[in-house]
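For this view, one protein chain was removed and the others were kept in their places.
The first chain written gets the first letter, and so on, giving A and B; residue counts start at 1 in each chain.
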Amino acid sequence: MARVKTYVRPMQGWWRKNPYYVRYMIREASSVFLAIYTVILLVGLYRLTQGEAAWDAWRAALTSPGSLLFHWLALLTVGYHAYTWWKVAPKTAPDLRIAGRPLPELVVTAGGCLATLGTSVLVYVIVRWM
Amino acid sequence: MQSVQTDVIVVGGGGAGLRAAIAVAQSDPRLRIALVSKVVPMRSHTVAAEGGSAGVIRTDDSLDNHFDDTVSGGDWLCDQGVVEYFVAQCTAEMTQLEHWGCPWSRKDDGHVNVRFFGGMKVQRTWFAADKTGFHMLHTLFQTSLRFPSIQRYDEFFCADLIVEDGRVQGVVAIEIATGEFYLIECKAAIICTGGAGRVYGQNTNAGIVTGDGMGMAFRHGVPLRDMEFMQWHPTALPGTGILITEGCRGEGAILTNKDGYRYLQDYSLGPPDPWPRPKAMELGPRDRLSQAFWHEEQKGRTVATPLGQVVWLDLRHLGAATIHERLPLITEVAKTFAGVDPVVAPIPVRPAVHYTMGGILCNGQTETPLRGLYAAGECSSVGIHGANRLGSNSLAEIVVFGKVAGERAARYVKAVPAGKSEAARRQADAVEARLVGMLGRDKGERVATIRDEMHDAMETGVGIFRKADGMQAACAKLALLRERYGRGLKLDDRNRAFNTEWLSAIELGFTLEIAEVLAQSALNRKESRGAHTRLDEFKERDDVNFLKHTLAYRTGDGPPRLDYAPVTITKSPPKTRVYGGEGKKAVMT
Partner (left out) sequence: MADTRTIEIEVLRYNPEKDSEPHFQTFTVPFTHDTSVLQGLQYIKDHLDGSLTFRWSCRMAICGSCGMMVSGKPELSCHTFLRDYYPGKVRVEPLNHFPILRDLAIDQTDFVKNKLPSIKPYVVPKQEKAVSAGTYLQTPDQLRKYYQYSQCINCLLCYAACPQYGLNPKFTGPAALALLHRYNADSRDRGWDERAELLNAEEGVWGCTLVGYCSEVCPKQVDPAHAINQNKVNSTMDYFGVLKLLMPKGGA
């Protein structure tokens, strides 16, 4: 093939050309919010080990307007992240069959989302009640 | 021009070509093999075959049954010695494919399942859902990758044979991507280029089925045998001609006309039992079913659609489970191309040209009269199909005779010396000059014009039913078209690199010659037999004068010279060809 002058199209801006890819990039970007949130929690854990004053200061910082804005965005994007996680989860499992019929992907996705929601509500109730 | 030396060339990378290449490789890994195909092998038309491949495995079946079904199916024009050999090899070849990974459909106990097919007394058609050709081709192609001695030349268009000293010494091929010419020298060549269905307009065939190999062999003095026998598959979609497999009928589907009437009972195929019966009604042979459609159309009992007259192929009574499990491809095809879900509505179908029973003359060992040239698969006339092919005998044919061709060629090349390169080179240069010369013209007719007129002539004059005056008109028109072609076509595309307009013009040259052979052979067969049926004074089979093969030899620019050769009868003397009648209910598997 070396003798033929083939043309290689550039990949620049590839993800903007198809709505499927845009959704994929948003999905991937949501993990940035998840990562930042994880770091905030880890910092809080560390502050806990430093004593009550440090812990209270950390908690106070969380109530700032910037922090509230971040946390609301994080709730949305991490929620979306969880949904897309469960959407692709069936692809990582082997061919699942129930009573000889293939398990529909919707069952795994819906079940997973419900379980995530349910666990989140449970944790919220426990924390609030404590 | 590039030069390559090899031992065996296989032209065509479909089922027969791949099987032949593997057979050469297995018989001697030191032999060099060049597999030359104008498409990447998995695109070969074997891929579109649907229903299945025959091989006796049931205890209530026998080789004699398969033999009898095939010979009577061929209206006694088969060479029976070759049929005897063929039926005895089928099961072993199907088993070999299974070992190589072919996903045959199974019974619950893990054994291979077999289904009924048209014209067959007992179930013996192995099937892989309704995509048998697809699975066989991919199995063969992927298995061929195990053999490093098979050197592939993908998307190389074989344009001519090199014949020197009365034997094949090479091929001239065009590397499609660049337009560069290659002289591939060999000691033996196996032609596996498939049929010539694109001689007609309405056909189930892919665009590549243009009879190139038949044309090449023909131009070098090899006769084409029994070309008048073209098979119309009874159930193809109107418009596109896309195939709806006989496997539907093997599962129990029925054909009805515009009154919802199972019309086949009017054509000696009945009685119409409410259940399927082997060799009766919808399980009759293809030529009879296609002819029945023509009669129904004449009587005004077919259904008019924007794409032509049709009848209904009704699968609804089979139920969604069976349809989705056994016939997933045609379900998809019917929905996509006809807008019909076969679970809830019948599929509109009509006959379309499907298979070329005739082809390059060869004996039962695939040897053609030209030394060093072998032919296997649909491009060949090895003698098993006679005047009408039974469904599922073709997928079996390609592997049985692909293997024979490979083994024979392998043995032959060890016994012959290499050819004369300079003489081969001079011939190849002449071929290149001729073909490159086609690129320069800015005056002349377009490819599509000649092609469409050829299609009209064939559909009108050499259709399912034929008359002397119609065939004569077709012969005259085809001679004229060959002349117009010979004056040169105008090509928009002047490139050397990837010039598919140029290639289709070269293909048209082959197809036109084959069309003329077909029409002339048909005109001169003054009887009706199998797929060649006449409505003039020759309505009956004539075993006294025409129990013989037609051989067509090229004479240059004029029509072919026809000769005849005897048919080999061994165990089955010609009888009346009877289907339908009283019989047992089929046990569907």
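One rule holds for everything that comes next: a contact is a pair of C-beta atoms (placed from the backbone, for glycine too) under 8 Å apart; a residue touches a chain by one contact, two chains touch by 3 or more.
Keep in mind that this is a model prediction, so the values were computed, not measured.
When the omitted chain is restored, the residue from B:63, B:88 or B:206 that touches it is B:206.
Only one of B:95, B:322 or B:524 touches the absent chain when the whole complex is considered: B:95. Interface note: of B:298, B:500, B:570 or B:589, the residue touching the hidden chain in the full complex is B:500. Within the set B:25, B:189, B:242 or B:255, the residue that contacts the chain not displayed is B:242. Of the candidate positions A:42, A:88, A:106 or A:121, contact with the hidden chain is made by A:88. By the touch definition given at the top, chain A reaches the unshown chain through residues 1, 4-9, 11, 14-15, 17-18, 20-21, 24, 28, 88, 90-95. Mapped onto chain B, the interface with the missing chain covers residues 39-40, 42-45, 47-48, 92, 95-96, 98-101, 103-106, 108-112, 131, 134-135, 138, 142-143, 145-146, 154, 177, 206-208, 239-240, 242-243, 306-307, 329, 332-333, 336-337, 339, 446-448, 491-501.
We take it that only the chains that are shown with their structure count from here on.
The geometric centre of chain A is 56 Å away from that of chain B, both derived from CA atoms. Within the complex, the chain B residues that touch chain A are 177-178, 180, 497. Taken in their complex, chain A has these residues touching chain B: 1, 3-4.
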